[in-house]
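Let's turn to chain A:
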Amino acid sequence: MNLYPFVMEILQVLILLAIGPAFVGWVRVLKCWAQGRSSAGLFQPYRDLRKLFSKDVVLAENASWIFRFMPYLVFGTAVLAGGIIPILSTDLPLAATADVIVLVSLFAIARFFTALAGMDIGTAFGGMGASREMTVASLAEPAMLMAIFTMSLASRSTSLSYMAQLVMSGQSVLRPSIVFALLAFILITLAETGRIPVDNPATHLELTMIHEAMILEYSGRHLALIEWASMMKLFLFTALGIAVFAPWGIASSADLLAVAAALFFMLLKLGAAGIVLVLIETGLAKMRLFRLTEFLGSAFLLATLGMLSYFILE
Partner candidate 1 sequence: MNIHNAAQIISFLAALVLLCAFGMLVQRRMYGLIHLFAWQGLFLSISTAVVGFVAGKHHLYISSVLTLSLKVVLLPYILHVLIQRLKIQKEVETVVNVPMTMLIGIVLVIFSYHLTAPVREISTLVTRSVLAIALATVMIGLLMMITRRHAVTQIIGFLAMENGLFFAATSATYGMPLVVELGVALDVLIAAFIFGIFFFHIHTTFDSLDVEQMARLKEGD
Partner candidate 2 sequence: MMLLILLGVPLFAAVVLAFVGDRKYAAEINILGSALNFAAGLGLAFQVYLEGPSLAAGKFFFVDAFNVYLAVLTSFVSMTTAVFSRRYMRREREHGRVGHMGMRFYHAMFQVFIFAMLLCLLTNNVGVLWIAMELATLSTVLLVSLYRTPTAIEAAWKYFILCGVGIAQALFGTVLLYFAAEKVLGEGGDALLWTNLSLVSDKLEPTVLSLAFVFLMVGYGTKVGLVPLHNWLPDAHSEGPTPISAVLSGLLLNVALYALVRCKVLVDGSTGTHHAGDIMMGFGLLSILVAAFSLLRQKDIKRMFSYSSIEHMGIATFAFGLGGPIATFGGLLHMLVHSLAKSSIFFTVGHASQMHRTQEMDRIKGLIKGNPLVGWGLMFGVMAIVGMPPFGVFTSEFLILTATIKDAPLLTPFLLLGLAVAFAALFRKVQPMVSGEVPSYQKPMTVANLPVLLHMALVLIIGIYMPDFLNQWFHIAVELLK
């Protein structure tokens, strides 16, 4: 039996765990530069995580099992998702069993439990955050599925590895359906990972926060896991975008050199994605919550247009 795919699988998860925080660090560094501040360095997220892990967990009196269970679940789904998305190689055993729809539902499970846990303690912020999060999710998820379906229509499969392989062998870049889907995907990524203009990851301003409001009651290793998971989520969405829209460089053969090259290209593309993200974030202001329907509505529109132009124009 060929062990190579399993090795790749494990390698991918390890990279996800290791590079996830660094990617967030990279985005923060870039943002500091863009705003003319001095940054805390690429490795600040690691230090934050270490600090959190070494602290005690403080639980509210009326916290139920959901509250304690949530950090592990969120972390677990992120790791699992890392096994599905072709980050380094397209030859993944998990990818054969799970396709894009599974991936989306993995994220949905994590979100569901986050919202539950937010309401579990019964504080006002938790409930408010949960309701906002679900509002965003209910708008973002259809758009996300639509964008990914457009891609799977274009590549005639819902398997991520297959899509990536097809695009790599692809004849054309200038397909309107793919461009539309990509634009929609970028908008959704901003919403799903809680970036500006949907949410601001850097503040705890009560009127605007969404994701932070739900996890306000967490501390210690629980908070560390959640933070780590959300860092991984940003990494995963970027990796997903890369795998579907710009997979060039991802290894498709069992070759050490290819994997090394894949790693190199991945870092390069991540760096570029970070720049794009920072450009968007510095260029835009945070939206009012009521404008979000329009923002995500446009994401849905773009995705649908992508699908339509697949039928009409291709």
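As a working rule, a residue touches a chain if its C-beta (ideal position, glycine included) is under 8 Å from a C-beta of that chain, and two chains touch if they have at least 3 such contacts; residues count from 1.
Here is how the candidates were picked: all candidates are chains of the complex that A comes from, given by their letters.
Worth saying up front: this structure is predicted, and the values here are computed from it rather than measured.
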Complex partner of chain A (touching, any copy) among 1 or 2: 1
Residue ranges of chain A in contact with candidate 1 within the complex: 172, 174-176, 179-180, 293-294, 297-298, 300-302, 304-305, 308-309, 311-314
